[in-house]
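One protein chain is absent from this view; the other protein chains keep their places.
Note that the chains take the letters A and B in the order they are written out, and that residue 1 is the start of every chain.
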Amino acid sequence: MLIKSSRVLYLLLIVFVASIFIPKYYWMKFEKNIRSQLVFFSPVKKDFLIRGDNTNVISYFDKAGNKYDRTEFEKLMPLLNYRQLTLDGKLPDSLNGVPLILEKIRMNNLTLKIYPSEIDYKPIQLFPMFESKSGRVQLEMPNDYFRITKRLEFIDCATNAIDEKKTQLFTNNLASNNFSFPAKIIAGNPTSKKAFDQGYFVVDSKNNLFHIKMVKGKPFCVNAMVPENLDIVYMKIMEMPLREFYGLIITKRNEVFLISYDHYKLIKLPLEGYNYKKNILAFMGDLFYRTFSLIGTNSIHTIVTDRNYTIVNSYEAIWKDNDELTAGVVASYIFPFTLRLGDDYSSLSNFYFKISLLHSFIGSIIFSVLTFFILRSRKISLKKGWFDILLVLITGIFGFIAVSLVKNVDKNLE
Amino acid sequence: MENVVEVKNLTHYYGNKLVFENFNFEIKSGRIFGLLGKNGTGKTTTINILNGFLKPTNGQCLMFGEDSYKLSPLTKARVGFLIEGHIQYSFMSIVQIEKFYSSFYPKWKKEPYYELMAKLEVTQHQKLSKMSCGQRSQVALGLILAQDPDLLILDDYSMGLDAGYRRLFLDYLVEYAKAESKTIFVTSHIIQDLENFLDDCLIIDYRSVLVSMPIKDFQSNFKQYKFHVPNSHFKLEKNNIVRNYEILKDKASVYSFSGKTEMEGYLRSLGITNSTVEEVPMTLEDSFIGITGKY
Partner (left out) sequence: MYSALIFKEWLKIRWAFFAMTLLSLLAVIYIALNMAYYTEFMTAKGFWGNVILLGFPFYTEMKYIPALTGIIIAIVQFAPETNDSRLKLTLHLPVDENKLLLQMISFGFVLLLFLFALLTFLLWFIIGIYFPSEVIGFVLKIWTPWSVAGLAAYFLTSAIIVEPIWVRRLIMIPFTLGFIDIFFDLFNHSPQLILFLTIFSLLIATLVLFSGYHFKRGIK
């Protein structure tokens, strides 16, 4: 019995390792690099321009299929390409009746990409609290880091000890603002390489959203008064010269909000169909429009709004991903499942199964029949070998490799 | 008398190569039993099967009535096993190895072990790996004697030992065998030492058993006869009377279990009439070579 169980474990080990590595090597050989389309909205044409997935030649087309080369594209997207156009002396003086001033273009140009894998990543929960009004041109990294547990504690880097005075000061301030310790989410940009500092947005234990920063050594803490049932899963803070919004909130229900400078009022973005676990959210902004692209493995959905976030136009496209190409179809027939411990859409190492039992069923049956003959040649009766056959039926090629490599236990010697 | 070892219809193949087929023998309690044969005839294979380190292709081995493949710890404690080449835990010292084994065997007697060790030119804390082959054989022997087993299995005890150590080894075994109902099973290819030691012998050749009987019967009944043959092309045939023969020019030697009169009669029937048949005395080794042949 013990020997038999030991053999079963050995089979399972082989199946486990094979179901990770064999598909991995298979895809290393056959995977095609499929790039997502890039979708732009031209403020000149008031229509979409799409950069295809042909990566060798940079070319653009519109919905009607007209092709554009790079120079034409740059002209149609003067705000995105203002630096090149300025260099070429081709930047128009005005667009849509608005004079084009370099400083203004630069300030209104926004880009941001949020990947699914950054949403479920929890970094080390220690953050530097910048002095947001230091009077200096450049931000400086502070000498301490803070955490928000039962208090807002500052830990000095040099001594690794808690700065009680500063901790008291901030903790008391937060408490007086009805902050409920500890924090659930702390979001900010812990880098000194940014234009200015807006501190952190913090979700407390009762789901209230607070804006916390340090101003001239003093705590600044404001309750943003967001609805309690918002269920924030992720916040991205953007310290941009265009002081229109502090950043972006993603909720459990796949809603996306901007936190506006106007009393932290939330602006809901019209991003129907967004799934933060599956889509990259690409955000571009300019003087006239906001372009949001929801990018999946084989699709893109682009929504263009005006600066009041009213939908102006939208674009959708799908293409074949690796699973649908020949290699993917073949794989689904060969492998009943593949196991990966990492995923492009998550920062987490976990079990990521891709199951195609139905497609691979014929293969599994063939492998099971082969197993039956192998067992017969080993003089193992069905009664003793049923587990092997069942294993192959479920795990297909992986189980077959295991069973054919590992002989059975002699029936007299168990 | 109780059978300590019973081998029934034992057949074994290594892959497709037959080692032996329908091999049968038994060892009675209190006897010293020798399994003799040339190299490669399956002596070590038999011992491996007997100790449960090889599953035979067919047949059965019983030790103390238990299937040798599933020996219980109690039975294993009754069997002392000397591995070919006197293999022991070479990373242990004389004292360590005695201490190690003593805890496994309830009947452990350390005196015979240390008595034997005292004769060796080694220190108590010398590791086995730093000893000579002969010294290691004495350690292995001492350990088995200290175990006080009912059955001793010695796989080629003489391997790599010079005459002195072989003699010493046998002297101790004789002493040990004097105790009541101690059984010894020994294989060897050096036959001369065993002459006054064995009770029973089993001589095997490739795939077959040549002799299975008490050694005294073998020595007294197995005979060599010399005579002259007409020419060197003369042919003899192996059968019940002629177990083996050699012809060199016109001189012939025949090995047989038959008496002189019977042999003379047989040779006459073959037409050999003009030669005297002479019986030649043999040592055990001569007999062994006589029956197994020189090749």
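Note that a contact is a pair of C-beta atoms (placed from the backbone, for glycine too) under 8 Å apart; a residue touches a chain by one contact, two chains touch by 3 or more.
Quantities reported herein were computed from a predicted structural model and do not represent experimental measurements.
Screening A:N33, A:S94 or A:N160 for touch with the missing chain picks out A:N160.
The chain that is not drawn here is touched, among residues B:P73, B:G164 or B:P281, by B:P73. Within the whole complex, the absent chain has one touching residue among A:L13, A:I58, A:V330 or A:L357, and that is A:L13.
Along subunit B, the points of touch with the absent chain fall at residues 14, 48, 51-55, 69, 73-74, 76-77, 79, 81, 83, 85, 87-92, 96, 99-105.
Considering the complete assembly, subunit A touches the hidden chain via residues 2-3, 5-7, 9-10, 12-14, 16-18, 20-21, 121, 123-126, 128, 141-143, 145, 147, 155, 157-158, 160, 190-191, 341-342, 347-351, 405-406, 409-410, 413.
Throughout what follows, only the chains that are shown with their structure count from here on.
Averaged C-alpha coordinates give centres for subunit A and subunit B that are 77 Å from one another.
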